[in-house]
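So that we are looking at the same thing, I have put the structure below in structure tokens.
Note that one protein chain of the assembly has been removed; the remaining protein chains are unaltered in position.
In order of appearance the chains are A, B and C, and numbering begins at 1 in each one.
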Amino acid sequence: MRYSGFQVIKQALTGHKGWKPVWRDPAPKSHYDIVIIGGGGHGLATAHYLAKVYGQRRVAVVEKGWIGGGNVGRNTTIIRSNYLLDGNEHFYEFSLKLWEGLERDLNYNAMISQRGVLNLYHSDGQRDAYIRRGNAMILNGADAELLDADQVRKEHPYLNFDDARFPIKGGLAQRRGGTARHDAVAWGFARSADSHGVDIIQNCEVTGLRIENGKCLGVETSKGFIGADKVGCAVAGSSGRVMGMAGLRLPIESHVLQAFVSEGLKPVLPSVITYGAGHFYVSQSDKGGLVFGGDLDGYNSYAQRGNLPVVEDVCEGGMSLMPIIGRARLLRMWGGVMDMSMDGSPIIDRTPVDGLYFNGGWCYGGFKATPASGHCFAHLLARDAPHPVATAYRLDRFRTGRMIDEKGVGNQPNLH
Amino acid sequence: MHDLVAITALGGTEPRMDTVAGVTCSEVPDVALASVAARMGQENNVIKALEALIETPVPDVGQSAGAVICAFWAGPDQWMIEAPQDSHEGIATQVKSAVGNAASVTEQTDGWTRFDLSGPNLTAVLELLSSLDLRKATTGSVTRSSIHHIGCFVLFRTPELFSIYGPRSSAGSLHHAILTAMRSAL
Amino acid sequence: MTQTNRLSGGQIDRNTTLNFRFDNHSYTAHPGDTLASALLANDVRLIGRSFKYHRPRGLLTAGSEEPNGIVELRTGSRKEPNTRATTAEIFDGLEAHSQNRWPNLKFDALAVNDLFSNFLSAGFYYKTFMWPAAFWEKLYEPIIRRAAGLGSLSMEADPDEYDKGFRHCDLLIIGAGPAGLMAALTAGRAGADVILADEDFTPGGRLNSETYALGDHSAPAWAAQAVAELTSMPNVRLMTRTTVIGAFDHGIYGAVERTGDHLPTLPAGKPRQILWRIYSQKALLCAGATERPIAFENNDRPGIMMASALRTYANRFAVIAAPRVAVFTNNDDGHRTAVDLHAKGIKVAAVIDVRDDAPSSYDYEVLKGAQVVDTKGRHGLTFVEVAMPGGETRTLECGALGVSGGWNPNVHLTCHQRGRPIWNEALAAFVPGADLPVGLTVAGAANGVMSTYGALQSGAEGAAKALDLTSALPDLPDAEDAPVTQTPFWYVQGCKRAWLDQQNDVTVKDVKLSYQEGFRSVEHLKRYTTLGMATDQGKTSNIGGLAIMAEVAGKSIPETGTTIFRPPYTPVPIATFAGRMKGQEFHPTRLTPSHHWAKERGAVFVEVGNWLRAQWFPLPDETHWRQSVDREVRQTRASVGVCDCTTLGKIDVQGTDAAAFLNRIYANGFAKLAVGKTRYGLMLREDGIVMDDGTAARLADDHFVVTTTTANAVSVYRHMEFTRQCLFPDMDVQLISTTDVWAQYAVAGPNSRKLLQKIVDPEFDISNEAFPFMACGNITVCQGLRARLFRISFSGELAYEIAVPSRYGDALMRRLMDMGEEFDVVPYGTEALGVMRIEKGHAAGNELNGTTTALNLGMAKMVSKKKDGIGSTLSERAALNEPDALALVGIKPLEPEKKVTAGGHLMNIDGPVDTAHDQGYVTSAVYSPILNSSIGLGLMKNGHARMGERMRLVSPLTDLTIEVEIVSAHFVDPKGERLRA
Partner (left out) sequence: MIIDHPMLGPRDASEFTYLGDASLIDRPDWQADDAAEAFYEYGYLRDNPAGEHQELWYHEAGDRSWLVVTRNTLTHEISKVELARDVARARGRSK
């Protein structure tokens, strides 16, 4: 069924009886050309592009729980392409362009809102780094704008300019950046993939990978064995666990990242803002909640929850940057498990196991990457060659020394 | 004798003193400090030498001991030696001659600022500053912890007197934190 | 006429009358009131508007689970949006306003949404607003965003202060109702360290709201007596107005104490709230239970409340919502409300009980097997329509309707570590599961023990069990002990609009539509319909939604899912989590010993990490910073300048293996460094990337002083401790930081030696012969002050660094200035320092950016292959050693007045300008007053082989393209003659 304003009105007048399930609930077939492990944003996007762009018809997505229940449903919904290094920048810019056309592509309103992303700087060194980054963005075809302190004050007069321990010297703005309704992204990709014949199999946990003499033949699941010519793993957060079934060690650690939302407030923030002198970034949802986050808790964890010190650290940053939020109340806190890679950049590549493909290591860049990740992983699965914008995301880059280290902190995942 | 004038960590020529509701926070600048760290395999010799120096058994983990010259535990096989500045300007030299090659000694006198809190109800102040379990704080105990993100030593001298050592460069922030807690708690 | 709805009795102080304002009308109240009870007392029933349809909203509950009665409390910079009237303590002069309405509460323009509600069904926005593309951004979204939210911020900085504190205990008891009080008495009498926390300002929980007796006391009196005994125990700390908001790892609980919210104004220096981190050996959850509603047609009108809330308002606050009330229930507890209200002389129109076998009453009519099918009243309830078993309907006049669908144990904290509650058939409710946070147990109604006696008993037993008490349990008072079973009744069939989530306007229909469209898991349900996402987090609504989803799915509730909760238990001001760490106190400030002197000189300061450093020293006649910096550079290079470099990290490295240790830590060798000499040290991370650089001075065979960059002082020290303890545990080496011990100054320039010779005591010969480049040693200055002297140079001039005990830093700086007058000495700041190091080609922070190798920086030779230096192996990886690897170069504009921009990219002189043809970038750029030109350092592909090449420097971001020449990074004195002079 096609969605439209007209459809909404028609259904309203006929008692909403015509609305159908947004995706089917099929039983798994015995064999597929391609099986995607993971019904999160990346897995569902991969299925959508495999079916719609790469013409694959026999595709299944197997999900342990309910689709969209992982990181795509527990992030701070920011989309942007303000990266420094080529290996990243042209990939994320490709992603942002996909975002810009996504709602028409999916016929689903994911409430993509290009309200702008502003990264503040507080020192000359930070400014120089942002100039280099802004230039890299522009040279890669993205948009970037350098603001001085007065321009920032004009756009965001409520920030702390007068009593700041680390005064705001300016910011790097990407006007095309913004936010999207995270759940809707998962549902939209699922709906489209399903409409193109992809089987989305929920409550189907992968318990093993059937590998015979170096070739992956399919997945053992709680609903039985499902054969596949190719298996793609898109389970960021649990990559270690799933790839472990193939006996692979990864350049990845799992870490918990907390996020927070405040009670609903009348509009306060026009755009997404990132503090340069503390661990704090924030935007305001269309429902009025301030959605914010900060740094990792810092220790390996699969627990999907964090602890008080980081909650406090984030709120200290928030109060230092914008003391107007002091009397707004934090409504809910939650944690997501991040695939933190050894250089802070993702991996989309074949594995040493024939027929087994890997997509992971997204750190906390995963949500904004969703469309491009799906597109590039679909390309890899369909064509057996990396997509041109994802050539840097090789699994063996650490052995050869081709790290893509935006932050320059080296092989310590919790610092990325 | 040189003619340079010393200033305190808070920048004055006289130590600062503040009182809130009967509790006094005083800056104590006239302390000489040196760190002692046992050389590999020399732990027992150091302990013997220090005992002679402070004239009492060397403090155990998390403890302090001594009268004029006081030692407190700073880390595994590591102690801080504390003495009055005017009588022990050369504390590091003195300690080094006492322990010889059994330990590494480092001048620490100017690395730290000390604030003494005295008066009743000090725990009400301290529970706003550090996560220490004050039920375990007994006379003579020493803990290294952080106060408002500043790494400090807290020495419990008596229930009504304790000393906080913090890095000299952060004296202003530490002093502000302590006074704020006093005004809030008392 | 005020407080028309006030009854006799209650726990309020009628001797004092307080004034308050709501929506600019003045009312009176008494101490002991909440804003909610005070509004009811004054017959104010309409308090707010719902989120989506802007339906009129009154009070639903009398506690922190309230979804409807939320207001903007206080005014000006202290305005608090979305404040629950049910927990806001009244104080004299309190001012509150309704929210989410325009132009006013009674006539709200957006109430029009209600007429179109049929078109605004759950998730409608996902299905439309997509065409044309631009319209979402420009039209639809702005409209949606403007309608967003409930309350509004003041847009001013919060002027109040907040504290954080830490407390430890053997047993933390959460909630001071019958179970909590009894647990505290048991533990307290046994001598344990107890913290008893309760969110209310009067401990007692439900006991404050009930009329039954405990022993020979009334319920509130028994509670008061227990509180008195607990207060007298030194080992028990009773924390009222304190909400335990979260259960975190290893027995740590977050608790928010509202120390100032009940006061008109805060005393000087006192916090509004305190965030306590409570470290507990054991914790006992006695959080009680929350009554749940029944959904029926138009069940959201002001005046329709929870039955227990009606009871609380009447018994505790002596307030009745209306002179005629009715009760709609599926359980016996609902009848208790009717009994209590009747006893207070309130007209009970009827008790409508869905059960055919409901208990009868002589005092009022009980309609058995009946259901409420509709209600009337635009801004408040006037009539309810009841469907009788026979099918006929009756209309009852009443201004308030008490609804009871049974009780849900407050399991919230048991879920905070992702534990799942389990379904209890007898109670038809979720009770705590097995996987509780370690150390936490549950007692009383929170654990499904619903009778008062049962609560007292399980509280006592819970405390005894948690503390392994062997002593006999204390005697318990006689109390009601009625067995409680609940037959679920979630909603009245056939209704068109029956509310579940009253704040977010989620109805029974929305849940059914959610199922119809395939959103069938609890997670999908709440995300698709926004059920339970409002400020009350679904405390009263989640279970109903889940039950209806189960029904339409034809499954049991436990099969369908569970409702789990996340911290915080109730919303917490963001400022409370920040405490004092905001504004200037966000991070500690580190000052150098000569900071005060620099301030006197009018220095401009800059934050470097937590340090404040002098950036430059403007003279009165200088209007632009460049004038000051250029002068400082020229004067230093012409004669002598002094710079405070105290902030550099200093680490004392001692031990018989000290030299061997440095050999591991640094890429270059230190074993053969002679005593009295200093050497530059290049430090790699294990991955072969440059981590930091500095110098190591050998003061004795077994004693080095190592310096680090200001930025990396902490991480380098940590790295050295790791290397010492974890990698080479048998090395005899000891480390300690001495950064704060010494005030250190760079004295640079051709006259630096002459100046130093005026203060260094004569017995120390610092002539070029006796104290050559890279020499170091202990000396004394100014007749006997111990000091350290290092002959090292960052500026490229003849230069020294001199260190004295910090307390004398200020005095030494002043002395150097006096003594230096004859040389026209100049103090210089970090800007001039930066200019001179770039002129000299020294790599610093901008070059050591965490991605550069020794090769990139032109120091490949320094990486010794003859020893086991950290990082040397991985630095040999192929991609890090390709022929066109980036190399450090100098950059000079062809036209000197053109500005080199740090962050600009280098492109070949012709050819395309894009990333594919990127040749490198500028890391640092300054204006050199010596070369009278803007200059820069940069990293360029194969740079060292491209000296003299002309390149384009492009910075589209700053709209700049200039031609530059690639030159040696050493602009000044490339042979290093000056520093050896």
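Here, a residue touches a chain if its C-beta (ideal position, glycine included) is under 8 Å from a C-beta of that chain, and two chains touch if they have at least 3 such contacts.
As the structure is a computational prediction, the values presented were derived from the model and not from experiment.
Every visible chain touched by the undisplayed chain in the complete complex is listed here: A, B, C. Per the touch definition above, the residue from A:Gly116, A:Gly178 or A:Pro251 contacting the chain not shown is A:Pro251.
In the complete complex, the hidden chain is touched by one of B:Gly22, B:Pro57 or B:Gly75, namely B:Gly75.
Of the listed residues C:Ala674, C:Leu727 or C:Ala981, the one in contact with the hidden chain in the full complex is C:Leu727. Not every partner is drawn; the one left out touches chain C at residues 248-252, 277, 279, 417, 438, 657, 660, 686-687, 714, 718, 721-722, 725-731, 868, 872-874, 876-877.
In the full complex, chain B makes contact with the omitted chain through residues 61-62, 74-76, 78, 131, 133, 136, 143-146, 151. Contact between chain A and the unshown chain involves residues 238, 240-241, 249-254, 298-303, 307, 309, 342, 398-399, 411-414.
Simple rule for what comes next: only the chains that are shown with their structure count from here on.
Computed from the mean C-alpha positions, the centre of chain A lies at a distance of 22 Å from the centre of chain C. Chain geometry summary: the mean Cα position of chain A and that of chain B are 49 Å apart. Among the residues of chain C, those in touch with two or more other chains are 164, 277, 581, 585, 587, 589. The part of chain C that touches chain A in the complex is made up of residues 51, 78-82, 118-119, 121, 124-131, 133, 136-137, 141, 144-146, 148-158, 160, 164, 246, 248-249, 252, 254, 275, 277, 416-418, 509, 513, 516-519, 521, 523-524, 527-528, 530, 533-535, 537, 566-568, 571-579, 581-587, 589, 606-607, 685-689, 845-846, 849-851, 874, 877-881, 901-905, 913-915, 918, 921-925, 954-958.
Note for the complex: chain A touches chain C at residues 3-5, 7-9, 12, 16, 19-23, 25, 65-66, 68-69, 73, 86, 89-90, 103-104, 107-114, 122-123, 125, 127-140, 144-146, 158, 160, 163-167, 181, 183-184, 187-188, 262-268, 277-278, 284-289, 303-305, 307-308, 311-312, 314-320, 323-334, 397, 399-403, 405, 407-411.
Within the complex formed with chain B, the chain C residues making contact are 161, 163-168, 193, 268-271, 274, 277, 279, 580-581, 585, 587-593, 595-596, 610-611, 646, 652, 654-657, 702-703, 730-732, 734, 736-743, 780-785, 804-808, 810-812, 815.
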